[in-house]
Structures are given as structure tokens and as C-alpha cells.
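The other protein chains are all here in position, but one chain of the complex has been omitted.
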Amino acid sequence: MKQTHSNIRPLFISLSILLFLSLTGCWSSHEIEEQSLGIGLAFDKGKKSSIEKEVNEQGGSYSKKDLITATYQFITPQVASSTTKQSGPQQKSYVNVSETGDSVHQMVRELSLRSEQPVTGHHMKVLVIGESLARSYKMEQLLDQNLRESEIRPSCLVLISKGRASKTLESKKAGEIPAFRLAGIVENAYRTTRIFPPMSHIKVESKIQSESSFLLQKVLSVNGQVKFAGAAVIDGKTHKMTGTLNEEDLEGVTWITGKGKGGVVKSFDKETGQLIVYEIESMKSNITPRVKGNNISFDVNIESVGRLSENWVISGDTFKNEFLKKAEKSSEKEVKRLVGNVLEKMQKEYQVDVAGFGNRLRIEHPKVWKKVKKDWDQTFSETPINYDVKLTINDYGTSGGSKR
Amino acid sequence: MILSPKDKITTPQTAVIVINFILGTGLLTLPRSSTEKVHTPDVWISVILGGVIAIIAGVIMVKLSQQFPEKTFYQYINDILGKWVGSLLSLVIICYFLTTSGFQLRSMAEVLRFLLLEGTPTWAVMMIFMWVGLYLIIGGINPIARLFEIILPLTLILFLVVTFMSIKIFEIDNLRPVLGEGISPVLKGVKTTALAFTGPEIMLLLIPFMNEPKKAIKAVLVGISIPLIFYVITVVMVIGALSVDGVVTRTWPTLDLIRSFEVAGLIFERFESLLLVVWIMQIFATFTITFYAAALGLAQLSKKSIHPFMFGLLPILYIIAMVPKNINDLFKLGDFIGNFALFLFGLLPLLLLIISRVKGGKYETNT
Partner (left out) sequence: MKMKKWISKIGKNGKGTNKDKQEANTPQDTKYQFTDNFNLNLEMVRQEIGHNWDVHFREFNLGRTGIRSVIIFADGLSDKDIIDKHIMTSLMVDFSAEYKQDLPYIKGSISKDFIKNEVLTISEVEEVGSIKELASKVLTGSTALLIDGSVDALILGTTKIKTRTVEEPVSEALVRGPRIGFTESLVDNTSFLRSSGEIENLSLVQFQVGKQSKKDLVVAYIKDIVDPELVQEVENRIKKIDIDSVPESGYVEQLIEDNYLSPFPQVQNTERPDRVIAALMEGRVAILLDGTPFALIVPVTLSMMLQSPEDYYERWIPGTFIRLLRYLTVVLALFTPSLYIAFISFHSGLIPTKLAISIIGTRSGVPFPALIEALFMEISIEILREAGLRLPKPIGPAMGIVGGLIIGEAAVQAGIVSPVLVIVVALTAISSFSIPHYSIGITLRILRFPAMICAATFGLYGVILFFLLMTSHLVKLKSFGVPYLSPAVPYRLSEWKDLMVRMPLMMMKRRPKIMHTKNPIRKG
């Protein structure tokens, strides 16, 4: 017992000395209030802001080609304290700074020349890429730095904007933080089929690596307001944006993939021409690849259960199954139209598979997939696809019967 | 002092030591290193096969050691192969343990410097870690076993919680088809996955410390099965979320898995800190047990007290840890250790077992 004591003592002493020595270090400590929290990021084609131009004129520049303009949205300690301390925010609760340059990383560091609180990316919520930039640069080039460094989390969302991306990070409402707004809208996927499941950095990365085409949610901005509108098609070969699906197309894709969590289908009654709205409770889609020799075809079976949520057909008696059947038929027709439209667009216009047909083939016929993998988008555009939609109305809310 | 009778550990403790030894760097890198080789979603099958191989190897090692239940490998190897060859082999194994120890130390420092402590010098990160490890192993095998027993439930709970949080981004399609390209890619990955299970070799040294050496087989079975379950869960969750193509490009895929989601509303929202806590503890476990194994080896080889060796090995460990110049070198070192282990603990024990069985009765009367 004595022996252990005599061993412990020098160890204790040296440990405490080491502790105190290292105290002088505190190498990596950066107090939280000495940083600006970056929460949103927008990439655009290089175009200098007026401030930047003036800075450049006065000699504040370095050798660069001005390829990209990055707009950082961050919350500085000053802004944060004004929003938390006062009864209500009177001013903008965010700061946007644009920087033009070539390297994404270099631009962040340039920002340190302009503010005493360096921007950190740990809390980055969204990355918005301008359409024109997405059409001319490969996705992986734009995302490389974000994915490589430790700061920006792979959970950060990627969106494509129509027009300048920096505009989507602006808001006129006091107290609203645009980056949070964008990230928050994504969460509304349970209310509409027109929001594409969120694509985070890591998902984009795995899509890029698998060389398959994919969709990114598109967002447009008008006068400080934003709206999620359709999706951008990213080609699997070039990794550049090749086209756009509008809101209805996106709805169609959601039906094909069966990944929608909620939303409505609006249709008009055949006889009366009146409105019938079907609300989705659950949705399921089965894509079955059929391989016969070299011929590949797909059967898409879409099933959904929901309720009648709005009915303008005065004569419609919801207590009668006949009417419900009619309403189902009418909605089914609408869904078929959506699906048909988007399939047409995918196969004919863009010649890309963004609805996961290839994935199904890979799972069910891995050998075939190996053969066609290389030119899948091309093969896909010539593949016949049959689809069938079955909707079931099991509920019509608290008002029933006919309105007569 | 080298082997005083109070230093006995129970069978569960033995199993816990094996578990904690196995779980280490592999927890973070296994999904990538195995997917690289397999390249289909069937990695989890490779992991299971690798585990089975490890179990077989572990059982062979236990059988070998049970021939000499009173002695550690360093002691009985001389009986089997004679003094010179035996001592040489002991030295090789000591080197193996030292290198493993240094490798774990360095990987820990690399991840930490990347994720948590950007700017803190590597020496500081490693130094303090080594000191704490030294403080533990000075107490001998018993405190080590007990500390591991504390770490293990923490690991189990935190790790499972964190991994199952990622169910949010889990997609079953990423794991299909099962055996779509047949069994051959799966077999390609088995070597890599089997190497993730290095750790049962500690049984070569633990048997004489056990209070019931007869139950060593049971300990090694449990000791490998639990990491096996861990690894399968990890691989399944990582590939399920990131897809095969996404995993290959990530340096630390498991970390990226946890970083790829946020759960709003829970106190934490971000869970990589919990994963890192678990991981640092596991690295600590692997580090200390290999450190102890090396020091024990030197002590038994020279028949002297173990304490001076523990202190003396510290600078050596530091140097080994600092040898890899960059992270690629580090992974290469890891591969090297793996191949080394494959020979040392995959083939050698079998040979030794045969030799000792052939020589057989001679020793039984001796021991």
C-alpha cells in the first residue's frame, strides 16, 4: 500500500504541473460571443456589390477572376443582443455581407478583414445556389469546400434559386431571419406535395458520387418574400443544372416516388365542373421494373388513402359511396395527369431519371443495372412506363350529406 | 509484483476488456474502409463474416493459452519455441501492441484536432491523454478492468441513442439489394472487416489473470459478439443514411452520419459531441490495454518490475504516434498493423497450438 502511494505522488505532481502549463495554452478557445454565427450562404455568378466596387477602387483588392459572389448571412453578437434583450426587434436581425472572388474558402477569410468577429459555419442552415451559377459549374466543385472542412455540417440544406440567390436571403419583416425561414419551409413537407424532401450536403454528395441525376428544391424571391417553386434538375453526368420542373411536375415526382407526407389534390367534377379536393393522409408507390431480354419497362402503382376535404359539388352526398367513388375517380384522373406530365418531361424533354426508377432497377435486377448503369439516363428516356393510380377516400370530415 | 495473486479478474471483466479493446478507431472508419472493398450494400454481411473469423481466431488463441493457464504468452512462448525464438517473438508482439497503441493515440489526436480542438498542438492533446492512461495502468489489470466496466455501459447507451437518432435520414433502399452481385464482393471485404476485430489477442495475456480460466472461451465469444453487433449497427446505419457511394468519400463516415442530422427540440440537437465522448473513451480503453500489454511484455521478458517500463514506454509511444506524416500515412500505418496482426494472431497461434499439442505431455507435467 505504501508503494502505490509513493507512485501516485510524483504522478499527481507532474499531472498538476502539466495542467497548469497547459493552462497557459487554451489554444483553441474562441468565446462564443467573439464569433458571428453564419446561418445562411448564397452563391451567385460573380457580380460585385456597390460597396465592394468602392473598396476595390480604393485599392482593397487582390488578384482574382471574380467567378463567384458569395453572400453570407450571419448573426453578429450585436444583432443577437438587440433581438434578445429588447421587448421586440426593431431592426433587421441578421447581417448580409457579399464577397466576390474565386475560392469559397478564400472569400470567408476575406471577410475577416472586414469584421472583428470572424464568421463560423457551424450553424449554417441553408446554402442557396443561383440558377445561372448552377448551370455553369459542377455541383461538387461548389460544394467541395463545405463538405471538406469541419465547420459546415453535412446536414446543411442545398437549394437552387431562380434569379440571384442572395435575394432569397433578404427579408423586409423585422425580426425574421431569412435563412431560418428557408430551413423552416422545408419542414412543411407534411402539408404539401410540392416540397421536395430536403437535400442536405451529404445527400447531394452521395447522389453526385453515384452519378445519378437528381432534383434540388428551387426557391424564388420577390421583394423580400420567398416561395418554394418547383425543382431544379441536376444532370448525373455533368453535375450541372439542366432544367426546371415546375410545381405541378414536382407534385408528379412526389406521387411517383410515394414519399409525400401530405398535401391536396384539386380536381373538377366531370359532370358539374365543380371543385373537389382530396387531402392525402398516406401515399405509397410501387415501381416494379420488368426485364425481358434487353427490354426494360416499369410499372408504377400509386396508392393513397385520404379524405375529402373540400367539396363544391352541391349535389354530392358524401353519405353515399357512389359519390365518394366519383370523387376518387376524379382525383385519380388528376394525379394521373400530373404523373403523366412529369414522365413526359423527364423522358422527352430532359432525358433524366430523377424519380428513382434506376434505383428500383438496381435493387431488383442488379445484374441488368450493371449493364445499363452507364447510360441510364439515355436508356430511361426510351423505357416504356405504365402507371396506375388508386386513391381511397375514407373520411369526409365533420360535414356530410348533400348541401341541398 | 509481476503477477501477484490479487490481480484476478472475473469472466465478465475479461469479456469487457476484449470488447473495449476491439472498439476503437474502427468505429469511425470501418464503414468506409469496408465499403471501399465491397462496393455493394452488403458490407454488413462482410462484417458478420469478419466477426466470425475473429471468433475462430480468438478461440484458437484461447485454446493455446489454456494449455498454460498459469502463464502469459510471453512466458509460455519460451516453453514452446525455446528461449531465443520465443523472446524474439515476444518482442515482435510487444512492438505490435506498442504500434497499435500509438496508432490509436494518433487517430484520436487527428479527429480531435479536426473536429473539436482546431489549433491545439498535437503534442498537448496526446500528452495529457497518455498521462491519464499511465495513471490508470499503474494500478495493474484490476483497475483497468473496472474502468472498462464503467466505460462500456456508457458507450452502449450513448452510442445506441446517437445511432438510432439517425433513423430520421435512414433509407432502407440504400441497403438493397441484398447480395445483388453475388457473394464475391462480400468476400473481398472480409479481410478488412476481420481486421476491425483485432483485440481478442489480448486473451493471450489475460488467461493467467482470470479467476476462472476455463471460462475464457465464453468470455471471448461474448467479447467479440458485442462489438460485432456494434459494427453491424454502425455499418447498416451509415450506409442506410449516406448510401454506398456517399460513404466511400468520407474520411470519418460515422461522424458524418451524426453530423448529417439535427433533432430540433431535444436539448442537444447535435449529437456528435456524444459520439465523440463515446469514441474518446473507447480509444482510451484500447490505448491503455495495449500500453499495458506492451509494458507487461517487457516486464516479463526482463523479469523486472513493470512500473519503470510503463514510464519508459511513454516517450516511445509518443514517437510512434508522431511517425505518420499525414492522415494517409496514418491509415497506411493502420493497414500495416492490420496485416501484421493477421499473421501474428491469425496464423501463428494455430501453428503454436499444433506444436504445443505435438510436444504435448511434456509441459503438462512441468506446469
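The first chain written gets the first letter, and so on, giving A and B; residue counts start at 1 in each chain.
Methods note: a contact is a pair of C-beta atoms (placed from the backbone, for glycine too) under 8 Å apart; a residue touches a chain by one contact, two chains touch by 3 or more.
What you see is a predicted model, and the numbers here were worked out from it, not measured in a lab.
Student: Would you mind listing the shown chains in contact with the chain that isn't displayed?
Tutor: A, B
Student: Quick one: which of B:172, B:264 or B:358 touches the chain that's been left out?
Tutor: Considering the complete complex, B:264 is the one touching the chain left out.
Student: Pick out the residues on chain A that sit against the missing chain.
Tutor: 1, 4-5, 8-9, 12, 15, 19, 22-23, 25-26, 28-33, 35, 37, 39, 75, 77-78, 80-85, 120, 122-123, 125, 151, 153
Student: Take the complete complex as the reference. Which residues in chain B touch the chain that isn't displayed?
Tutor: Against the left-out chain, chain B lists 4-6, 9-10, 12-13, 112, 116-117, 120, 124-125, 128-129, 132, 135-136, 139, 142-143, 145-147, 149-150, 262, 264, 267-270, 272-273, 276-277, 280-281, 284.
As a convention for this text, only the chains that are shown with their structure count from here on.
Student: How many angstrom between the C-alpha centroids of chain B and chain A?
Tutor: Centre-to-centre distance between chain A and chain B: 40 Å.
Student: Which residues of chain A touch chain B in their complex?
Tutor: Checking each residue of chain A against chain B gives 4, 7-8, 11, 14-15, 18, 22, 25, 27-28, 150, 153-155, 200-203, 205-206, 209-211, 356, 359, 362-364, 366-367, 370.
Student: Given the complex with chain A, which residues does chain B contribute to the contact?
Tutor: These residues of chain B touch chain A: 114-121, 124, 127-128, 131, 134-135, 138-139, 169, 173, 176-177, 180-181, 241-249, 256, 259-262, 270, 307.
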